[in-house]
Every structure is written in C-alpha cells, then in structure tokens.
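A single protein chain has been removed from this complex, and every other one stays in its place.
Note that the chains are named A, B and C in the order they appear, and that numbering of residues resets to 1 at the start of each chain.
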Amino acid sequence: MGIKVGVLGARGKVGQTVVEAVLAADDLELVAEVDKDDSLQLLLDNGAEIVVDFTAPAVVMDNLDFCINNGISAVVGTTGFDDERLAQVRQWCETNPEVSVLIAPNFAISAVLTMSFAKQAARFFDSAEVVEYHHPNKLDAPSGTAIHTAQGIADARRAAGLGAQPDATDQSLPGARGADVDGVPVHAVRMTGMVAHEEVIFGSRGQSLTIRQDSYDRTSFIPGVLLGVREAQQHKGLVIGLDTYLGL
Amino acid sequence: MGIKVGVLGARGKVGQTVVEAVLAADDLELVAEVDKDDSLQLLLDNGAEIVVDFTAPAVVMDNLDFCINNGISAVVGTTGFDDERLAQVRQWCETNPEVSVLIAPNFAISAVLTMSFAKQAARFFDSAEVVEYHHPNKLDAPSGTAIHTAQGIADARRAAGLGAQPDATDQSLPGARGADVDGVPVHAVRMTGMVAHEEVIFGSRGQSLTIRQDSYDRTSFIPGVLLGVREAQQHKGLVIGLDTYLGL
Amino acid sequence: MGIKVGVLGARGKVGQTVVEAVLAADDLELVAEVDKDDSLQLLLDNGAEIVVDFTAPAVVMDNLDFCINNGISAVVGTTGFDDERLAQVRQWCETNPEVSVLIAPNFAISAVLTMSFAKQAARFFDSAEVVEYHHPNKLDAPSGTAIHTAQGIADARRAAGLGAQPDATDQSLPGARGADVDGVPVHAVRMTGMVAHEEVIFGSRGQSLTIRQDSYDRTSFIPGVLLGVREAQQHKGLVIGLDTYLGL
Partner (left out) sequence: MGIKVGVLGARGKVGQTVVEAVLAADDLELVAEVDKDDSLQLLLDNGAEIVVDFTAPAVVMDNLDFCINNGISAVVGTTGFDDERLAQVRQWCETNPEVSVLIAPNFAISAVLTMSFAKQAARFFDSAEVVEYHHPNKLDAPSGTAIHTAQGIADARRAAGLGAQPDATDQSLPGARGADVDGVPVHAVRMTGMVAHEEVIFGSRGQSLTIRQDSYDRTSFIPGVLLGVREAQQHKGLVIGLDTYLGL
C-alpha cells in the first residue's frame, strides 16, 4: 500500500543497506531486488514505481534508459554523470514527463544543509573558515565536500562585495593557517576513530556562528535516499542534487 | 559622504558603543549624538538620514514620530513594542513611504541565523534538542531565545507531520531530559565566564547537525545594527525583526 | 612471539571483536578461542599467558578460578562483581602472586580519562556541569557514567571547600537546569544517530574548560582491552578499573 520501490545493485553493501531501510519503512513497499545477474524486467513484473540505484557508472545509463522509458522514477547515487550523460537523462525525462529522477552526489542531509547554510550565512561575517575531520585512511585533504563548501562561501563573499578576510599573521609555521581555497582557509584533521565531520565557523564582532555536521557511520545517506523516494512525486523531471528536495 | 547617521540615547552604554562603531565605519558619517537633554531638532540641523535608537519605551514613540514624519529612517533596538505601538508606527510609515523603519528584538546576526536555520532543518531530522549556555547571573532558564528557537522547531516538525521525538527513557532523574518546550527538550547550562551561547542539535540515522551561536561580549549587536543602517534603503516601510534584512 | 592470548566468550559479538583485534596486533598472538562448549583446558594446551573474558556473570568466576590457579592472567570486562566475588578473586591472586587480573567496568580509555581529568580540574572552577548525549533507545537518563562523573566532581569540590555553584535562576521551566547530582547539574540529550558522548564543562572568570568524550561505535572498548593485555605484567595482583593502568 506504500510506494512500490525497486532496489538496483541490491546485493552490494550499499544496496543491502537500502533494502533494509525500505523494508523498515511503513510507507514503502520493497517489490524488487535487482542485482547484476537479474533482469530489469523484474521491476515491471512487480509494479515498481521508483527505483533506488547505487550501482556503477558502467550500468547506470542502461538502468535509467529502461526505468524512465517504462515510467519508473529513480533516485540515483551512482557516480560518473558528466554533462553528456545528464543531457541524455534530461531528454528521456522530457519524453516521459510523469517521471522523477533525482541524481545526487551526496545524500547526507546534514552535509547538504551545512553547505547551504554556509552559503546563506557567508555574507554577514568578516571571517569564515572550514575545519573537516576524517579517519586517517582518507587519501585527499581537504575533503571534496570541504573544498566545495569553501568555494560556496567564497562565491557568496564575492557577490556581497566582501574583501579579503582579516588576518594579521606575519610569523607563521608553514601550513598553520590551513589550505587557501579561494580565500577561505580550510583545515583537515585526520584522526583514528572519526568517520566524517565538517565544521564551518563564521565570526564577526563579539560573536561566532558554527555549523557542524557529523557522520557517525556509513548509513548516513539513508535518510536522504528515503526523502528522495517519498517526495519524488513532487519533483517531476530531472533534479540534480538534494537541495531542491530540501527546499533550499 | 557616507550615510548620515544620528544616534539616539548616545550617552548610554549601548549608545556609546553604537557611536564608536559608526565612527569606525568608513561608509557611515556620524552627524548627531542625541541624549535626553538634547533636542531632536539636532537631527534635522545636521541632515541625519537615519537614526539608531537604543533608548527607552517611554521616549521611543516620540522619537519615531519625529523621525518618520521628518523623513528620517530608523533602526530601533528599544523594547516595549506591542501591537498598538506597531500599528501606530506602520501608519506613520504609510504617510512617509520613503522612510525605512527596522524594529528588532535581537540584533545578534548569529543568533537570528541560528533560529532561521533551525526552522529550515527541523523537518528533516528525527531528533532535535536545544542546549543554551549563559553566565550564572541570568534569572530565567531557559533563555527566551532558546524557548523561541524550540517553538520554531516544534512548529516546523508539526507542519511536516512529524510525531513525537524518539525517546525510550523509562528511568530518569528529575530534570535530566531538560525542559519540554512543545515537545523539544531544552537544556540550560549556567557557567561562570560564559556570556551567551546557544546550540541546536539535530539527529537522524548515522548523522547529526549542530548549529551553534556564541556571543563573546556585549557588542555582538553591532554588526546587525550596521547592517540595518546600510541596507535600510532597500527595505521601505516598517520591518519587524532582522530576518528580512538577512534574506531569510 | 608476542604475548599469548586466549579469548573467552570468543564467538559472542564482543568476543569476535576481541579476536579480530588480537589477530590484527603484531605484538599479540591468539592461541585459543574458547566459547561455552569448549574446555578451558584449551588455554593450557596452547600456552595462553593471559585471557580476555567478556562472558557472563554465571561463568566468569569459574573461568577466573581456572585461569588464576593455572598461572594465567586475565583482563575482564564481564559484569556482576560484588565485594564477595572481588574478595574471592583477590584471595586466588594472593596464592598466585605472578598473575595479573584487571577487572574494569569501562574499557573506553577516553571515558576513563574524562572522569579522571574532571576530578583533577574540579576544585579550580566555580561552575561545573555535565552534558551527555546518547542514542534514543537508552533506557536511563542520565547515563551511569555521567552520574559517576558528576559525583567525582562533587567530591572534589567538597574536599576543596567549595560551596554551592553560582546560579541566580529564579524563573525556570521544570527540567531546564538538568538533574541535580550532588550539586552538579547533569543534562541528558537523546538523539537519533548518536552513540555515546559525554561533555564536562567547567567555568571560572573569563574562561571555560571542556572535556569531551565521543564513542562512535561499539568497538571503543578495544584499545583499553589491548592496553590491559600489554601492560598486565607491570600490575601484578588484582586491579579494579583501568585508572591504574592509565597512570591516574
């Protein structure tokens, strides 16, 4: 009686987590688990209204071709979408206007909100810095999310006509003031035990504002995926990024 | 050459801070300092375009009557505005449509943003609590701001159809789970050395989002006042609360 | 070539985590995995020097009887030790003076250090409060650890002749100021996504000190267990609580 959901890549680690989450949700009905040896026909046979696709770049376009052209909506976390692929998906959506497709690079709602709030707040503060914390096995520093957040802040500062941040430092150990991302210092902490955490700090006279996001485990994408499934009907066509669904 | 600013209540503690801030701002020009023994005529004589009023409920209506009806805009932090007073101010503004009047209970931008972000975020999380921290001389607990924030969260949860927050507690010391403000727990910490700090925490699967505001000293209202002065021209008529100026 | 370790309760969830951690440690050698259908004789056959016991109150005394009286040391996380049981273990240790037995209620090093630092710091501050954060399925509020921490602070304040904490609150919503644990306010937050976190805050003029402990997952007892195994040799006889091993 709930929304009929099919899960693609259902036997992968991420897919399994999605399957469990759909099963646990009262308003959703799991109707098909599809993995690489299964036919997509299973979706039609079981009346799937929407799929969740955490598969691979090599197969996601075939999945979307099949789903969209059969009137099935999709929530997609698979990576590898360039402009060409997005144009193709958009075209499929145009010929199937009743379908909703959400493609998002990040389903962690707290992370998407952090980025959005940072952009909203940036123009009101003299100072803005980003500190991100991850487990020590991470290869890049700072994280892509932190760089993206800093760029959003830098854009907002520029649009508001703010100049360089105040900083009288004239005697510094190399690296102390972090990485310079478009004028916004970004600091990366690597710490055994931590998962993924980001803190954005703004300062002006007599006050500061801190927006912090903590991901405690690998299931933090689930609430965003479920939101995508539940509210797909309200967002026809192709939507890129969770922001629209979050009303941002 | 900058905006010509008059300060009302200029010799009070708050007024003095405003005077210094206006003097320090390159794009503002201090043209009149008015206190209780001075005539408001000083504003006209010196060409004030806008006043900042941190005075007292007993005199603020006379101040606004004079200013608005002489075409002078106003940024007002004085308290004591009830519906009747606001209706009167609104009427003066209608007959002087070129004037801007901003009346705000809270000029701490970080606090206003915290409240707004909390409202935006609330519907996406299972759990929401507020922890506020103040110096131990504060008489009320929780703070008015924290109660207001909690109510905003409660409204947003209700509007989104969220039910009660998950909480399996069945064995509790009295007070451990905080004050219940419309279903949102609010905790008040009183700590020597602290000034005024508020933290809003949201949680959903695998993640949390924290929005924190710190006021380090009594001058944290200044950036909001200066914003009000600088952007008054873009907000004709009566505006209540800083939110509109913050684009919220 | 490392320390020869046996794991009791090896096929339970906790035991499995211990097994994996011992296997992953270069300086430890896993020589026996014992669960309920296995004979303790396995320990002797494989030359175990020390066991880790996360079993059950019903069997732990038999385990310790066997181990201690066969010259095998033990690191014990099993609960249910009352004075009588401790006296018995102490007696076994006296007749086997080369054996080390560590029985600890909490192996999370960060939590044990937080409690110790809180006790050390308490006498130097006017104000002290505890805020703990747990998942919403927890039955008690505040947590036992938070109550214990608050009591430690209260004892230290009393010993230093400090009086009641400053608090001018005279208008309060019920619960706002937390639970009163021996004069120390304790606040309990329940938040989906969180695991177990404790924050102790101290304040005096112009400053505060915060000691915070975060447990991100159920494996946070492992570093304490491994420390117990590695340093057992330096602590002959019965030791209760990890503090001694931490040099506190």
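Keep in mind that, in the parts below, contacts are C-beta pairs under 8 Å (C-beta built on N, C-alpha and C of every residue); 3 or more make two chains touch, one makes a residue touch a chain.
Everything quoted here is computed from the prediction, not taken from an experiment.
Novice: Which one, C:44, C:61, C:121 or C:154, makes contact with the chain that was left out?
Specialist: Result: among the candidates, C:121 touches the missing chain.
Novice: Thinking of the whole complex, not just what is shown, which of C:108, C:141 or C:194 touches the missing chain?
Specialist: In the full complex, the listed residue that touches the missing chain is C:108.
Novice: Check each of A:194, A:211 or A:246 against the chain that is not shown and name the one that touches it.
Specialist: Checking the options A:194, A:211 or A:246, the one contacting the hidden chain is A:194.
Novice: If I consider the whole complex, including the chain that's not displayed, which of C:12, C:105, C:166 or C:223 touches that chain?
Specialist: In the full complex, the listed residue that touches the missing chain is C:223.
Novice: Would you write out the residues of chain A that touch the absent chain, in ascending order?
Specialist: Residues 125-127, 129, 131, 133, 136-142, 147, 165-181, 185-194, 201-208 of chain A touch the chain absent from view.
Novice: State which residues belonging to chain C touch the missing partner chain.
Specialist: Residues of chain C in contact with the hidden chain: 108-111, 113-114, 117, 120-121, 124-125, 202, 204-223, 227, 246-248.
Novice: At which residues does chain B meet the chain that is not included here?
Specialist: 193-195, 214, 216-217, 220
As a convention for this text, only the chains that are shown with their structure count from here on.
Novice: CA centre of chain A versus CA centre of chain B: separation in Å?
Specialist: 33
Novice: What residues in chain B touch two or more of the other chains?
Specialist: Each of 125, 202, 204-208 in chain B touches at least two other chains.
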